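Attaching a single structure in structure tokens format; questions to follow.
The complex is shown incomplete by one protein chain, all other protein chains being positioned as in the whole.
Naming follows writing order (A, B and C), and every chain is counted from residue 1.
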Amino acid sequence: MHQSPTNADFPLIFERGAPGARATDLPPLDVPKADLPDDLVADAPLALPEVGQLDLVRHYTHLAARNFSVDANFYPLGSCTMKFNPPLNEAAAALPRFTGMHPLQDDRDAQGILKILYQLRIWLATIAGLDEVSLQPCAGAHGEFTALKVIRAYFHDPDAANQPQRRKVLTPDTAHGTNPASCAMCGADVVTVPSKDGLVDLDALRKLVDDETAAMMITNPNTAGLFDHTITDIAKILHDAGALLYLDGANMNAIIGVCRPGDFGVDIMHYNTHKTFSTPHGCGGPGAGPIAVRQFLAPYLPVPQVEKRATGQASYKAATGGRGLPEYFLDHDRPKSIGRVRSFVGQSGVLLRCWAYIAALGPQGLRSVAQNAVLNANYLAARLRHRYATPYFDPDTSRFCAHEFVTVPKDLLDKGVTLIDIAKRLVDYRIHPPTMHWPVHDCL
Amino acid sequence: MHQSPTNADFPLIFERGAPGARATDLPPLDVPKADLPDDLVADAPLALPEVGQLDLVRHYTHLAARNFSVDANFYPLGSCTMKFNPPLNEAAAALPRFTGMHPLQDDRDAQGILKILYQLRIWLATIAGLDEVSLQPCAGAHGEFTALKVIRAYFHDPDAANQPQRRKVLTPDTAHGTNPASCAMCGADVVTVPSKDGLVDLDALRKLVDDETAAMMITNPNTAGLFDHTITDIAKILHDAGALLYLDGANMNAIIGVCRPGDFGVDIMHYNTHKTFSTPHGCGGPGAGPIAVRQFLAPYLPVPQVEKRATGQASYKAATGGRGLPEYFLDHDRPKSIGRVRSFVGQSGVLLRCWAYIAALGPQGLRSVAQNAVLNANYLAARLRHRYATPYFDPDTSRFCAHEFVTVPKDLLDKGVTLIDIAKRLVDYRIHPPTMHWPVHDCL
Amino acid sequence: RLDQPLEMPGLDQPRSELQLHRDLTELARQNRQAAQAGCFLGGGGYDHFIPAAVDYLAGQGAFVTAYTPYQAEASQGALQAFFEFQTQVCRLTGLDVANASVYEAATATAEAVMMALHVTGKRRVLVANTIHPHIRAVLRTYLADLAVDLIELPAAAGRIDTETVRDACDQDTACLVIQSPNVYGLIEDWSGHFAAAHQSPTSNHKPPLGIALFNPIACGLLKRPGDCGADIAVGEGQPLGIPMQYGGPWLGLFAARKTLMRKMPGRLVGQTIDRRGRRGFCLTLQTREQHIRGAKATSNICTNQGLLALRATIYLSAMGPHGLREVASQCYHKAHHAAAQIAALDGYDLAYAGPFFHEFVVNCPVPARAVIDAGRQRNILPGLDCAELGIGTENQLLIAVTEKRSAADIDALVDLLQRVPADRNVPV
Partner (left out) sequence: RLDQPLEMPGLDQPRSELQLHRDLTELARQNRQAAQAGCFLGGGGYDHFIPAAVDYLAGQGAFVTAYTPYQAEASQGALQAFFEFQTQVCRLTGLDVANASVYEAATATAEAVMMALHVTGKRRVLVANTIHPHIRAVLRTYLADLAVDLIELPAAAGRIDTETVRDACDQDTACLVIQSPNVYGLIEDWSGHFAAAHQSPTSNHKPPLGIALFNPIACGLLKRPGDCGADIAVGEGQPLGIPMQYGGPWLGLFAARKTLMRKMPGRLVGQTIDRRGRRGFCLTLQTREQHIRGAKATSNICTNQGLLALRATIYLSAMGPHGLREVASQCYHKAHHAAAQIAALDGYDLAYAGPFFHEFVVNCPVPARAVIDAGRQRNILPGLDCAELGIGTENQLLIAVTEKRSAADIDALVDLLQRVPADRNVPV
């Protein structure tokens, strides 16, 4: 039924339309024209597309048809957990009283969204088993950056740790690239910790930790899909040396509601709402990367922080009459804060969807998400392991995986089939191929 | 990149999911349970699909991907004019204060939608060059039916025509099938009028019209894409004999704003908003089929009619205070009316989009729609006529078409190519094939 | 031929997109949104919960802007959806075949009656007067010029008596039309009535057809038309995921016994197998039946309510059997809870004693208008004035309660009803 397509079939938007065409218009200017000095004005109009509304709609409808998506396809991706995006969340986020809010509106006129952000802050702390959360970071990598700034502020604080010499941050050799990159941006010294059997090599770690070590960043379950059961040992090694444990929460999907990072020794961590909490991936963004911390790190969190006034102090009802202080508010007055990491309030539209996802599931539902993800991944690993080697998975010795697993299709590779071939064949079947060559070479 | 699909690739919604799966849920019942007699209750639950939300979304996303649409494809259809559907109209029609309106709400609480309906009524009368409009009919065929009822009521009215013997309705042999079918539903006797050269044969018509003739139904521009320039002669023949001229407005796209049916002798007509005024076709509906009539037919229009109180009598402002009568209202008190042709107020959601389309174009814009449609169709006919015979189109003798044209691909047919082959090849190029074998055999 | 553009009142210039957006927002502001906490309006249109997936999926351009699926290769998506719709309507009604939709309930009923006249060759049409008055009015219009007797069966205590049916059926009766839940919300005895009709004396072995006018939500819980002996079932599909949108576009549901299939109005999608053995779908039986039958056609319907049928399909798929049953039983229990509380108020009582589904008539100590006007001040729409609707007296209010109403919403209604009589004695 399909012709093989040519360039003319898929023109760029610039190659469509005709001079003068426009897809929308404004009412005529209804005020007198002001003086507009010539030297301010650009010489020529911009070379933007000129298309009618039908061309515009056809163009971006055709592009949509040439894209995989969760709505239409299965994505067996691990860390980048691709979750179903409930239409209700999209519809709610599109309500004009959410989309139409200016970020510098009076707090009294923003009680609904502030309540959402406040509750989310509390919920994310509970899930982490930690004490306070900042919703500011724009994505996971930004969360890492913010967290490293917080750690540094803590060590530099003369009233707290007062150990400014701690400049080293350890990352396992399986770490996601953003981990060392975030360190570099903060001026920290990155030290790589080797792995053994897919897990952190504890002996090596012991040797690397010293009184210049600020923290170790770890992903758990890790990028090989394994829950590192030595995590409490790792935490102890760090804590004993006065250093902190940072959790890259990209794989939280496998453990939410089942165990809490705070309970296994994590001091500070980030979430990726676009992975763990189903906020839509949007072809690569937007996301949000809230961070959670223990109490002693809370003073350093970025501003503003969303806060709630104790009941009795002032109620929302009184506030809306303009006669009192609003219940929920943005607090800018945090003297030890690292400062701002972005403009305004945060990725509010994303965080709103995150709130809705958690509210829909409830505590029990969150727990079953993790349980099901782990069950399904192990099921798939078990079915594949006779044709595809699964180096870190062996049910016979009770080596199970978390919500993703690594496979090395050795038989096929020996026959000359490449990973790219497997990936392309999955695309033929309309399944998005998993991440390749990472965390080990020749793996999926 | 595509596999040839199998049934398993395109399961029915019933073949997806698993027992117990659901894609949505309600809060728990928050009132006491009432007594529910066993004998009222069905024995078994219904055999409806049981699917989760992801399955639901994937299923109807996949179906959408297997459908042509204006958003993605070109439809060279004539009568069934497939217009671009502006996203603004969809967004406006989705506003909760439109979608959330109950049809039996107080007129005072419906002034916005009533104003839209009233203005649309006036605009459609103006475009028709006729006096009054009913927005009640659900689609074109329903408009035909309603109009025939109005015509009959007029002839039966002892205070008006008082000629109940007029039971005959003439339709040209090129008429769309709904025309005779509508007659049959009303108990009228259908008489077919032959064509000559694609137009109504005037001599034959003269012989058929008599004092039992109620009306003639004509499509102009006709289903062969020709504007019948003898329309005023046809009107005269009918009017001289005391009969009425009905216009099937399916092809109004070719003439709106350029000429008015009322000016060329039409007494009553229907519109198809889903053809002429860009309300979305929605895979076959909904539509709306407003009818326009001359003053002497107005008393018979169906109830309710949307009306406006003369200013001064009561203004909207006073009305909203509950102390006066609202400016716009639904009038049920029309003693000579044929009665109701459907429940409630009409296809309000469709009519709203129709209003928006007309408002966006304005009088000048409407006119250019028709001018462009005719120009484009003639351009295409001229380009095709050397390979495909265009029986009713010959620019050398000034025979032009309106907004569609008939072509008989004789050369190709002689070579054994069938119309179906041409149609399928158009589908290959992602163009929706035009109507086939109609109004003449072996034509497109 | 005009030399210049038309003069259109209130429309001299084209409106820009921004202007149109402003105008439509302002016009919307002049409407009250009924579909919210305080809505107890029914009478044929109901404020049910619509899962977000319905808007999301049915709003795809590939469906909204698609043409009628005449060209099967270009329309497998729509055709399969309509096939699924038909199957669902069959399962909802307990009948064998369903079409791909007609306009709405009233015209659906008229089409069913026309079909019955055609199938039986008879001329008497029996219609319960407990049917919605708009539907009865439409039947009068449709049958006006045909040589047909339209007879309205009187009700006793808001319901039709099987005795009445038995007495009314004669050799010349084409069909019996019964709505349940009826316009008062009461559940009629379809089984008894249709049995009586089927057993009535007949000349040509063609007993009167039983036409059931049903509410699709009620089918999730109560006995279905097909279970009760109906030959044809017609209904309003609006409650199935379609917003009330001031009365339209809604959705006419139409199903019948297998033997009646060839006389069914409207489009019908069938399943077929292609050359490679794969399943496919296409319009069957008639595709534009009018072309073929012309003046002999029994229906003229062409454009139907495709997009609304799609919404209903998605709605029913989202709900599933258990979800639909829960919607129906929450409607039932909440309506009964409201009725019990209202009947306990001073001066109020229920007008009818029969079993009801999610709607009931209340006798008020004041005109229904007074209650409605008082409700407007508190953004409560307490129900419909039975006198205005033509189904009762000035003091009667028709109240509907759907699953969307919470216990608190019901309490607010009860509180309103309680206050109105008292407030009326105190001049404001």
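As a convention for this text, a contact is a pair of C-beta atoms (placed from the backbone, for glycine too) under 8 Å apart; a residue touches a chain by one contact, two chains touch by 3 or more.
Since the model is a prediction, treat every value here as computed from it, not as a measurement.
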| Considering the full assembly, with which of the depicted chains is the omitted chain in contact? | A, B, C
| Among the options A:S69, A:Q163 or A:T230, which residue touches the chain absent from this view? | A:S69
| said: Contact with the hidden chain only, please: which chain B residues? | reply: 1, 24-27, 57, 61, 86-88, 90-91
| remark: For chain C, residues touching the missing partner are 17-18, 21-22, 49, 51-52, 56, 60-61, 403-404, 406
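Methods note: only the chains that are shown with their structure count from here on.
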| Measuring from the mean C-alpha position of chain B to the mean C-alpha position of chain C, what distance in angstrom results? | 22
| field | Between chain C and chain A, distance of the C-alpha-averaged centres to the nearest whole Å | value | 47
| field | Where chain C touches two or more other chains, by residue | value | 15, 17, 51, 53, 55-57, 61-62, 73
| task | List, in ascending order, every residue of chain A touching at least 2 other chains. | result | 1, 57, 61, 86-87
